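Every protein chain except one is present and positioned as in the full complex.
Showing chain A:
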Amino acid sequence: MLSFATVRERWQSFAGGFVVLSLGMALVSMSALALASAGPRVPDRLAGTPVFVSAPRLDRADGSFAPDRPWSPETVASLVEELSAIPGVAQAVPDRAFYAQPVIGGRPAPSERGHAWSTATLAPYRLTAGTAPRKGETVVDRSLGLTPGTEVSVLTARGPVTFTVSGTVDGPGVFLNDAEAAPLSTGVRAIGLVAEPGADVAAIAKAAGRFADVLTGDGRSVLESRDDERTRWIGMQILTGMAVLSALVSVLVVGSTFAVGVAQRRREFGLLRAVGATPRQIRAMVYGEALVVGVAATAAGVAAGALLAPVLGAVLVDVGFEPAGFAVALSPLPLAGSFAGGVVLTLVAVWSASRRAARVGPLEALREAEVDDRPMPRLRWITGLASCALGVASAVSSDGEGAFVMSGLVAAVGVIAGLALLSPVVVPPVAHYASWPFTRGRGAVGMLVRENARTAVRRTAATATPVLVTIGCAVLITGMVQTTAAGFAAVRATTIRADAVIVPDGTPGLTDVSGGESSLFSAVFEANGDPLSTIGATPELLKTAGDTSGPLDELRHDDRVLIAEWLAEDRGLRPGAVLPVSFEDGTSARLTVAGTVRNADADVLVSRDLLRSHDPAVLADEAYVVGTAPDPGPGARVVDVAAYAAEADAEEDRLVWIATLLLVVVSTAYAGVAIVNTMVMSAAGRVRDLEVLRLSGATPRQVRGTVAAESALVVLLGAGLGTVVALPALFGIRGAFAEAMNTDVPLVIPWPLIGGLVAVCLVLAAGASVLAATTKVGR
């Protein structure tokens, strides 16, 4: 009864917690829904086939997208024969895919997958016009707008090939005659079993199980492409991060909201204690209030989350955090989970406040004025100091190697968290010194601002802390992301000894005829099926770009392999030893170890020709040109080295930057709510002060000026402290990075962004405090 009544009566003091919690739970439930929908999907182009057999799949570490070993061509042939003989199987279709991108009007079309024509039955896709492709012919997606009989140039790994369109089909991709597709294709890892009408699918699956691993129903989703899998994995990290961040910040902000609420209601708790409430009953009451707010806010948040989730899904696909075709489905379990989680979260958040409320003695009911001079709890002292100490220790102990980035982060985060905890003791003296400009002149406003900020410890700290944390983290994280990106660009620029670089333009990679020197990145498989990342390159290329060292001239021989030092050590491979491997096309070879290499970005190096002959579909990421650049043809363009260095990781940098911005925006939103909340809640406690100010002759303008200047001072203080803490860490990170990379790394901090964030905090703080003060002291 009391909890309900209190929430209704004092809704202003719960509004902040309500808003934060709703916001947080909307984010959490959206993320949960998206995560629940983000599982692997059966690819559309295979959906019409009930049974697949697949090559053995290895368990891979989380975040690894190495391919599994394909079957050898002989195995594929014998499997097709055996599987076709199973009763009820109309056809056994090996899934062959390759790179094929039509060039329409001189530009590469957005469709880039090529398939053997027989695989069209797996979807099934049907001809919408024309006939199946014979040699030299192709069937294309009808949405490309090509009509049967026209000629089309198609980019393949070996270069452009001209085909005659024989027909169009109602699905994506370019389809070639099976005989023509086979030599272009990657290895076969799955064979679809097309059932005869009315055949017993379970019996087919059982029979097929004698030959290979069988996939049916949703199990077929493992056949999705590695790219989609990787995209989903990135999305999963982002969504999980967002949910955890929201939950964490909600707990902190809701906790502090309730703490302020309890601090303002000590007299009421004292009264209750005096008339017979036990400490346990007081705790229960505070929990009860939290429950009322928590249930309402979580319900609102989860409802909003459910409404907004489809929008989030579209955004995630747009920015590249989820593969095309991803859609958020509304399922009850994540919603129920988010709801329960939100309520539990609220109760966790209110734990400390409820303890404090229960400790209020009955005599507090009789105190005349609410005084703001309670010392800081011991636990807060201890954790605050420990956190600062950890940060400082981490900064001091760093050894200048790559690990510094980590210790720099720990240092900054430690000190930021520590300062946040110690803010009630740290902020007032800093406010004292920071406000000296206000002592100049004879205005009363200056004096009032200065003294108020100093004496109202709790309010000052409560406002400065979220600003400190937000700005500190924003400077640190955005600065680190941009500085490392600039660092990598600088490193690339110094390691490329070429005149120009050819890069893909509207295509996923370069064909063999784009010109320049290029390497191919693929994989070979050891005898047990473990993949080894492999670069196929010429010695000339390795000398032009990167800093790989070793007996590179051995790569002129097609039967040699250079291996990374770890591999040589791990497998006991000395020069002259034989490394049996199989390739992407399923064929095997015995390669002679010719030596070890350092600083190669792969486990093994082989000659480019060898790799190309066994991996007909892989594309080069870039090609280096010495001298004048040739015309690279459609789907590629020439850039100078500086431009290349700056944009090489553009896609990855973009994803990281979006994630960073997301983080910064979410945390600023929370800081904003916390600031407004503090201002509104403390306004009630300040009415008397402000009235006295008015009665002593201050004009309403002067009162508003005082209040606004005071909150601005506090916000600037928090922002300044945050920046001051983050900057040394950033300088350290840059130094370590420059040392490790042996090059000059500029310190890049997005000041306009930081300035914008500070401005938002300023406007919120000043606006909220002036509004609250004006409504309370209306006259």
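Definition applied: contacts are C-beta pairs under 8 Å (C-beta built on N, C-alpha and C of every residue); 3 or more make two chains touch, one makes a residue touch a chain; residues count from 1.
One rule holds for everything that comes next: contacts and distances are computed from a predicted model.
Chemist: For the chain not present in this complex, what protein name does its UniProt entry give, out of "Ribose ABC transporter", "ATP-binding cassette domain-containing protein", "Deferrochelatase" or "Alpha-ketoacid dehydrogenase subunit beta"?
Modeler: In UniProt, the chain that is not shown appears as "ATP-binding cassette domain-containing protein".
Chemist: Among A:A100, A:A123, A:V194 or A:L272, choose the residue that contacts the chain missing from this document, as touch is defined above.
Modeler: Touches the omitted chain: A:L272.
Chemist: Which is it among A:A77, A:A202 or A:L363 that touches the chain not included here?
Modeler: Hidden-chain contact among the options goes to A:L363.
Chemist: Using the touch rule from the top, list residues of chain A that touch the missing partner.
Modeler: With respect to the unshown chain, the touching residues of chain A are 1-2, 5-6, 8-10, 267-268, 271-281, 361-363, 365-366.
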